[in-house]
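Note that this complex is displayed minus one protein chain, with the remaining chains in position.
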Amino acid sequence: MTKVHVTTTVNGEEVEFLADPRETLLDCLRDKLDMTGAKEGCGTGDCGACSVTVDGTLVCSCLVLGVEAQGKKVETVEGIADGEELHPLQRKFIEHAALQCGICTPGFLVAAKNLLEKNPDPTETEIRYWLAGNLCRCTGYDKIIRAVQDAAAEMRGAA
Amino acid sequence: MKYHTPSTFEDASALAASAPGVTRFLAGGTDVLVQLRAEIVTPDDLIDIKHIPGVKEIARTKDGGWRIGVAVSGAELGAHAELVSEWPGVVEGMELVGSTQVQGRATLVGNLCNGSPAADSVPGLVAAGATVTITGPGGTRELAVEEVPAGPGKTSLAKGEVISAVHLPPRGDNAGDAYLRFIPRTEMDIAVVGAAVSLRLDGDTVTEARVALGAVAPTVVLVSDAAAALIGSSLDDAALDALAAAATAACNPIDDKRGTVEFRTEVAGVLVKRAARIAYARAKGEK
Amino acid sequence: MPKDELKSEYKLVGTRPDRPDGLDKVTGRARYGADFSMPGMLFAAVVRSPHAHAKILKIDASKALALEGVKAVVTRADFPDGLTGEDWNLQENTIANDTALYDGHAVAAVAATSALLARDAAKLIEVEYQVLPHVTDVDEAFAPGAPAVRPGSADHSVSSREVDLPDNVRHNVVREIEFGHGDVEAGFAEADLVREGTYKTEATHQGYIEPHACVGQMGADGRGEMWVCTQGQWFIRKFCAAVLGIEASGLRVTASEIGGGFGGKTTIFMEPLALALSRKAGGRPVKLVMTRSEVLRATGPTASASMDVKIGMKKDGTLTAARAVFRMQGGAFPGSPVDLALTCAFASYKLPNVEHIGYDILANRPKCAAYRAPGAPMGAFAVESLIDEMARELGLDPLDVRLKNAVAEGDKSSYGPTYNRIGLVEVLEATKAHPNLSVPLGPNQGRGVATGFWFNHGGETSVSVSVTEDGTATVSIGTPDIGGLRASIALMVAETFGIGYDDVRVNVVETGALGFNEPSHGSRATFASGKAAVTSAQSCIKQMCQRAADKWGIDAEAVEWVDGAAQPAGPNAGKFPPMTMKEIAETMGATGGPISGHNETTMDGVGASFGTHVVDVEVDPETGRTTILRYLVVQDAGKAVHPSYVEGQYQGGAVQGIGWALNEEYVYGKDGRLQNPIFLDYRVPVASDLPMIDTVIVEVPNPGHPYGVRGVGETGITPPLPAVANAIADAVGVRMKHLPMNPPKVLAAIKAKANG
């Protein structure tokens, strides 16, 4: 198998790796760049645990090839906090007990952050539909939705 | 697997035409990658068409219609206000494909070429009278969208042929379209039944109509009897019942884990009526 | 109920601080099963049977082994012979011997230098099968002449019921159960209304989002290590040791952070394969991560059930008698939870006459594992549906009927023993008082009520608490933190010591660091590890009082522990300023050495938890689709240590139950293959399917726990199945007796009713 050299930017840092064309962006993040924040829950784009943004677009990194990341800007859960300063969503997820096992949390945070960047004041229904591709099996979603609402309110207040 | 990034459709076509093994074109990848990961299809050559200029564009054509690039994602389609206002049914069909994450990648052409009878974006395109441009070894040709699928997982495209653009006709006045699908959950499912209606009015009377159904036959079907039931009516109960009866009669579905024959047939009649009402209201300018 | 007093009694228990592992889990730093790597690590892939039942004639791995980078292949020949009982079942399930018993059954495994290479190599392993007749449905497996799934595997000497089955049925029955009391026929004769029904539930999966993953390392000496996502690292050690024929002490198992379990990670599936591959590959560590389709095909879903229930009721709603006959298949192995289903079935009700009969049945499906209150949701679906139907027929309020028959302290339970302090009546009263009950309903909308029960479990527990040299506390527990356990343990330990919540560090430790622990299962982790941690902390306090007494030169009995400090117990004990935990800790090396306490026990004092759910639905009469409009969970927590995570258990249990009720099911084709092994078609509820889930925490303290804790994890999945069915019946007048109540089924029922 011929591997392809890929240069890309992850959370603002330029990185490079060799990818087999069959490897997904998720495989490359986890196995080649040791960024294990994004999780593989299904491998078919049905659970959202691997959510990242590529050039600002929310995607499942299991449905993007590593080689497609060439020259792109990738953002993952590891890049959400600003140094020691947690993003309001991260703080609100902890405060509201919006995670139980926590495996889906990275995907929810990446997806919710992307939502609030596009729509700072989403309704409950808009939040629920935006996050419908992020499965959580522990919480029944209630506390997740409340955490996103609360973070949105705080961010609007601060803006 | 070899990964290619051609910069013209002619090159993409030539690569595919000369490839000895299994070939796949990669746009959004939301089907290709699933099949790759599940080892259902492992292409020998994967041809990424996103590096071809213009594939991300949505452009007004001279005749007043639209030319949609093959790598335009569902999210990009939904963000195009003018297109949404003219062809809401086409756009809502595409926007029902997958999650927000999938919307960031999935494309009309990918949804079409995956060949699924349940593809959510296809009935809306068929009802709209959309066509595609196909680039092949012998040049380009135009084809109606309903002519593209040839059965579950199959298309009528020949080896080396690749769809290079989607065209929507001019919308014109007093017209509206709508797409509805039935799924057990509210999101994340494959359509159990899909129904698209596009129509034009003169006053209260339907003068033109196209009706397409998804997931009730081996391909998405254009149901002319259903359209005939609408034309000349003002969407009265009798016309709606005739519409439902024609839609039901066109159903030739399968029994599977997603729905029974009886259920798909019954619900096709229900959805087509609901979609017709929405299209009619849109044609009247009601939101 | 002294609820308010109880709340004010504690400084920390009952508050809602941030969980200590929250920071790691919102930044992506927390390490789950698949996040661990080791130098020199290989990657494994598993070859699985595509057939539901097949003889394995030949396995040829030569092509795989010829690939550059492939280091080892294992088959059953690499595992010891001669295992018996459940050890044999576990080994059989880990890797097939001469027969593949279900679609997805592991047949061989391969280790290679990359995950892609391992997958490529697995495809090159050639297996020759001779397909055998199969059966996957519970009723078909119980029908005369059904294909024998695993002839000779049943030990009928342990069956607790006289043989009443023909041999060609009994060959798939591995256990027959009978228990009850009173005279049911006489009870039915006393009733004004006797009704019976047959109910069916399909198998569902726990659906945790994290697939099973481990890294295993084992040398030729049979010693090794494992990093694994599990609910119980000691169970992994015990079961792997049994399956591999090694000493348990030779294996050190570390539990990773765990991405959900719900019972499904209390046992082994592929872990011994990683260890066997490692041993064969010269001791190189081997990482094995399941795909989602492997999780669904080859881990441990719950049983499918077919159930007959008969109930007698008086006009005023009083129950006179009940009989349940449950048939459950739990895959190709003994162990469906039919016994637990029966035991819980009528546990909410005073019943003078009751009879339970059960059959544990084999079918060509994966070996079932525990799933949240194993068996109880199925039984509740049957019983609570029928009670609801009868209450409606008699014109009685379904909640009042439940209240009329509700068990309380001193009542004899349906399964025999007399109840101690329980909170069902309090739960039902709180439900009646909730505003959701008075929201008006529109057309095609309906309201359903159901009650559920789970015993809860104590289990083998080891905990250690040490006083840290700076006066904080370090707690070692052996139950993985699946949903806020560290926070609740820290609250209880800090409360006991009288120090700050942030001054307690709780670690989930590996098998070398404590004595045996059962998993975080049976709703036991907060209860049992918490109780053991409190006992251990109390032992530390006793030692700290001794140190203070020594320093002061007074009797240890004259020292008491108040607000984190030793102080003289009274004016007669002497006049000394309080000596804080920090002061004692800083000098402990010179005053007698390190101070720690530990507790090892099979935990007693467990208290059961009852819950009542109320759901409002709207049914689309043209498509049969059910929308959840409103949902209420009321449940007894004994004492909610961290109320947010208690609410989370209630909400999560309810939503899993909603999924089971409406859309989730294992669908097998005629070929015996699982038709829906991906999340696209195994339909767990998504965010847009649901409203907020309202909760009420009722607190009837458990006298068997120092802070009154009852386990809360499991009860919540029990009522939703019947509650949703009862709401659909209320909305559109159709009684759904076969789960899931998906749109095709509901629409067919509506049309059948309309057609007379």
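Worth a mention:
Per-chain numbering from 1; labels A, B and C assigned in written order.
Quick note on the criterion: a residue touches a chain if its C-beta (ideal position, glycine included) is under 8 Å from a C-beta of that chain, and two chains touch if they have at least 3 such contacts.
To be clear about the criterion, contacts and distances are computed from a predicted model.
Not shown: a single chain whose UniProt protein name, out of "Monovalent cation/H+ antiporter complex subunit F", "Cytochrome c oxidase assembly protein CtaG", "NADH dehydrogenase subunit M" or "MoaD/ThiS family protein", is "MoaD/ThiS family protein". The chain not displayed here makes contact, within the full complex, with C. Within the full complex, the residue among C:F269, C:Y371 or C:Y631 touching the omitted chain is C:Y371.
Here the missing chain is touched by one residue of C:P50, C:G458, C:G597 or C:P621, and it is C:G458.
Residue C:E176 is the one among C:E176, C:E225, C:E426 or C:E664 that touches the chain not shown.
Within the whole complex, the absent chain has one touching residue among C:R48, C:H134, C:R150 or C:R524, and that is C:R524.
Considering the complete assembly, chain C touches the hidden chain via residues 155, 157-162, 176-181, 206, 262-264, 266, 339-340, 343, 355, 369-374, 413, 415-420, 454-459, 521-524, 602, 604-606, 704, 711, 714.
Simple rule for what comes next: only the chains that are shown with their structure count from here on.
One simple way to say how far apart two chains are is to compare their mean CA positions; for chain A and chain C this gives 29 Å. Chain B and chain C have Cα centroids lying 44 Å from one another. Among the residues of chain B, those touching two or more other chains are numbered 38, 186-188.
Within chain C, the positions touching two or more other chains are listed as 678-680, 685-686, 688. Those residues of chain C lying in contact with chain A across their complex are 16, 18-19, 21-23, 25-32, 34-35, 37, 115-116, 206-211, 257-262, 289, 291-292, 482-484, 642, 644-645, 647-649, 651-656, 678-680, 684-688, 690, 692-693. Chain contact summary for the complex, chain B toward chain C: residues 38-39, 182, 184-190, 192, 256-260, 262-263, 266-267, 270.
Residue ranges of chain B in contact with chain A, taken from their complex: 1-3, 26, 29-30, 33-34, 36-38, 42, 46, 48, 50, 73, 75, 98-102, 104-105, 186-188.
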